[in-house]
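One structure is given below, represented as structure tokens, and several questions about it will come after.
All protein chains of the complex are present and in place, except for one that has been dropped.
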Amino acid sequence: MTVVESIRETIREEMRRDSDIFIMGEDIGPRGGVFLATGGLADEFGEERVIDTPLAESSIAGIALGAAVNGMRPIAEIQFADFVWPAINQLVGEAAKVRYGTAGRKFAPMTVRVPYGGGVRGGLYHSQSIEVLFAHTPGLKVVAPATPYDARGLLRSAIRADDPVIFLEHKRTYRLVRGEVPDQEYTEPIGRADIKRAGRDLTLITYGLMLHYSLQAAETVSASDGIGVEVIDLRTLRPIDSEPILESVARTGRALIVQEDTPAVSVSSEISAIIAQHAFFDLDAPVMRVAPPELPPMPFTPLQEAEFMPSPAKIATAIRHLSEL
Amino acid sequence: MTVVESIRETIREEMRRDSDIFIMGEDIGPRGGVFLATGGLADEFGEERVIDTPLAESSIAGIALGAAVNGMRPIAEIQFADFVWPAINQLVGEAAKVRYGTAGRKFAPMTVRVPYGGGVRGGLYHSQSIEVLFAHTPGLKVVAPATPYDARGLLRSAIRADDPVIFLEHKRTYRLVRGEVPDQEYTEPIGRADIKRAGRDLTLITYGLMLHYSLQAAETVSASDGIGVEVIDLRTLRPIDSEPILESVARTGRALIVQEDTPAVSVSSEISAIIAQHAFFDLDAPVMRVAPPELPPMPFTPLQEAEFMPSPAKIATAIRHLSEL
Amino acid sequence: MANIGADPIAASSPGHVFDGLLSNRDLLQMYRTMRLSRALDERIWMLNRQGKAAIAASAQGHEAAQAGTIFATDPARDRYLIYYRQLTAMLCLGTTPVEMLKQFLARDGEIMSNARQFPLHGSHPRVDLFSFSNVVGTQLPQAVGVALADKMKRRDAVTIVFFGDGAASQGDCHEAMNFAGIHKVPVVFLCENNRYAISVPLKQQMPIESIAARASAYNIPGTEVDGTDIIASYEAVSEAVTRARSGNGASLVELTVERLLPHTTDDDHTRYRSPEDIEQMKKRDPLPVTEAILRRHGIIDDEINREILDWARREVDDATHIAESTPFPPAPEMYHGLFADDSEEIDRA
Partner (left out) sequence: MANIGADPIAASSPGHVFDGLLSNRDLLQMYRTMRLSRALDERIWMLNRQGKAAIAASAQGHEAAQAGTIFATDPARDRYLIYYRQLTAMLCLGTTPVEMLKQFLARDGEIMSNARQFPLHGSHPRVDLFSFSNVVGTQLPQAVGVALADKMKRRDAVTIVFFGDGAASQGDCHEAMNFAGIHKVPVVFLCENNRYAISVPLKQQMPIESIAARASAYNIPGTEVDGTDIIASYEAVSEAVTRARSGNGASLVELTVERLLPHTTDDDHTRYRSPEDIEQMKKRDPLPVTEAILRRHGIIDDEINREILDWARREVDDATHIAESTPFPPAPEMYHGLFADDSEEIDRA
């Protein structure tokens, strides 16, 4: 099953289970969403539970928030992450603070699905990574699965959570990444990283599409240089699960963080800070990062998009470099 | 002269110098701004160059952007940082990418003044620190002066810059902080940190109001424990000036980052990451941070606001702790 | 006050054909609450001047509009998204003076947010009411979402969302009214137009005179009413509420009022309001206007009015005493309630 199929089927099952769940967004109805993540749902659940909204992201978020505090469990789709900016006020300014600001009396069980990421010839406005602000904001949970299995388990947890969850779906993984997904119902806990590959020599921390590129790179360097890379998939960007990272670095003494987002003041900065504070005496080498240049993500023209994106080859090079320090 | 006076006089002088400069925002006209940062300017320059706008931050930013690309040098005021969220789309989504996205043909010489920060009994919506997303975004420059001298020199540079500058003014420093400001015209370069206090034992990196709390703490520990703290004022949050930080850490072997913003995925994370990567072999101890808890900044009620804010005492404790590691 | 009949009257003030069900008692109750609101409002301003209340926005001038509005709704089933200028509405909804003062003094047990937020922000223990933030305009799409949920669940509840003329300039106002118009959700957009957004006068906020005139852009009814007239306000809101309750969707009601005091205790409106403007607006103080209506209907006389004024002052004095003798919430309390699962530990500062 692909990532997008697993998301669609999870939404379908949850909507069958709980009539308080409804979905809203642009083109999610008869069109089935521009990525078909909601394909067929309008037919099954009708237009009252599958609402095609006007082109207005702030109200998509604000209306979902209002419905959530009044007993519903909305799943809002922002068509592309690049268009989440108009909704920031309602998500970061409002939704994140509802429970805290009412001393626990009101709360917002809402899930905001945000397809993000590049390597899809999306240019400056269909390629963005937008996790930084959400991952910084107290009151939000931010999930970024990379496999069909994790997407399904984490989306279930997100939909059932009683607080707002920003659910990040990497567009490039939608159809590219396939994987086994058990039929029986299961959930994956929000806030838990997952070791996707064991290794003794170096700890690589990543998420999203970069997980797959990193796993490729890990195979390459293990074959070519016999370097054992432990690959940790963050899966949740807020709260960050530091235990497995620190535990792994304690064993390997080397940490490499790989992300698609630009590096300055980002998730990779925080991982590095956590390691530099809590695993300092375990480190044998500097904490290194693989990330794009400090430019707006990302040029439309192919040679430049390729230059911009981290690749398995670039990651492998960084691994070799770090293991020699 | 206070910080707010130095800002007001700088705007006045620049507007006298260059007729392309105009200011816009809520209540900046006859009211003179809610902090009086634009007091008297409407009288001097008239309502065509001092525009009281409707209550609509997205259009404040978008209109300033449009005017900037058409030859003007707008200075837009967002009344409180907590209300910048509706403008994110026009600032981060649009303004930051104008020059890059037109291959250099169009550009936006605009300054966006954003009063931010807490310790002013502002509660959850008049206390926020909002620098993270701006500091993360390629195409923006982000300035956060802490003294009247720096505010004046950096605001001049911001207004004269040919690219968008987010100019962060800490509300608590407005009247609290006084300092000498030369009469003759001068500028301070954007992108340069400044060593505000020399010290041999520990490097403290900070900005904004926390600079002043950190300097107090530095005096305390030097008197009480003879610890020599070097205090670096970032002044610019994008691009971050790493040289003086690395150079200082190379001498002290210890780094403490102090910020008012919540720590996860923040400016302090990036400083820590820079040190962990480029000064690793100089470090004698973990890179530590002083920052508030991971809660929405910040409770209105006084005991909780005090608990939330880093204080000179908390900073002094952290300095002592780190210098014993 | 046994001498006041409770039987409905055909109340009428010049220019109004009143066909509602306001009884003498209702009108008296409204008036008493307005007097209480005014007395409390004046006390709060004083507490700020004494350095005890960090900040306050005054409801003075908005009292009739708010009383008329709340009395046209049903607190037992309706929902309210308020903003900071709604002291009178809060009192009409049964909030006590002590509860209000604890907000301004940020004391322990404050009902809306346990003093984490500014006064009038948070939610209410007895009424379905909230104001999540100080960010002007955000409540409008939220209200539409609240009403959408009720529509989906076929619940008999109307959502009243309050906003000022300033909020009408926000993109969120457009998006909210547009969606409400499309989906016919049971919401009443209640604009208290006091002609100023802090210092910005209406003519610099919008190129038209009336916000209600925009209702047609969203295919909803819009009415502009004199918000100093408590009966007119009551009637206009009643109609909108009835419309929403009977499944006919949203309405926009604009109540024109005066902001008798500066924007907040931090403001000085002589910087931007002309002496004439200030003089003129005082003539539209809703309290004397309402007092006159009640006198005309023989609901109050000098004696009763004095009783009411004395009662209001006593209430406020007692409440001030209680609130001031209440401690601040302890610091550690702030570490709780960020998430449903409180076990997710927040590291101490």
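Going in written order, the chains are labelled A, B and C, and every chain counts its residues from 1.
Just so it is clear, a residue touches a chain if its C-beta (ideal position, glycine included) is under 8 Å from a C-beta of that chain, and two chains touch if they have at least 3 such contacts.
As the structure is a computational prediction, the values presented were derived from the model and not from experiment.
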Visible contact partners (per top-of-document touch definition) of the missing chain: A, B, C
Residue among B:Thr10, B:Thr53 or B:Gln79 that touches the chain left out of view: B:Thr53
Absent-chain contact - pick from A:Glu219, A:Glu247 or A:Glu294: A:Glu294
Option from B:Leu41, B:Val98, B:Ile232 or B:Ala316 whose C-beta touches the chain left out: B:Val98
Those residues of subunit C which, in the complete complex, touch the missing chain: 169-175, 178, 181-182, 203-208, 213-214, 216-220
Positions on subunit B contacted by the hidden chain, ascending: 22, 48-49, 51, 53-54, 56, 58-59, 61-72, 74, 86, 89-90, 93-94, 97-107, 138-139, 141, 161-163, 191, 239
Hidden partner chain, residues of subunit A it touches: 26-27, 29-32, 34, 52-56, 58-59, 82-83, 85-86, 121, 123-126, 292-296, 299-304, 306-308, 310, 314
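Definition applied: only the chains that are shown with their structure count from here on.
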Centrality ranking, top chain (CA atoms only): B
Distance between chain centroids, defined by C-alpha means - subunit B, subunit C (Å): 37
Inter-chain centre distance, subunit A versus subunit C - centres from mean C-alpha coordinates, in Å: 42
For subunit A, residues contacting two or more additional chains: 58, 86, 89, 93, 97, 100-101, 138-139, 239
Junction residues of subunit C - those touching two or more other chains: 113-114, 116-117, 121, 133, 135, 171-172, 338
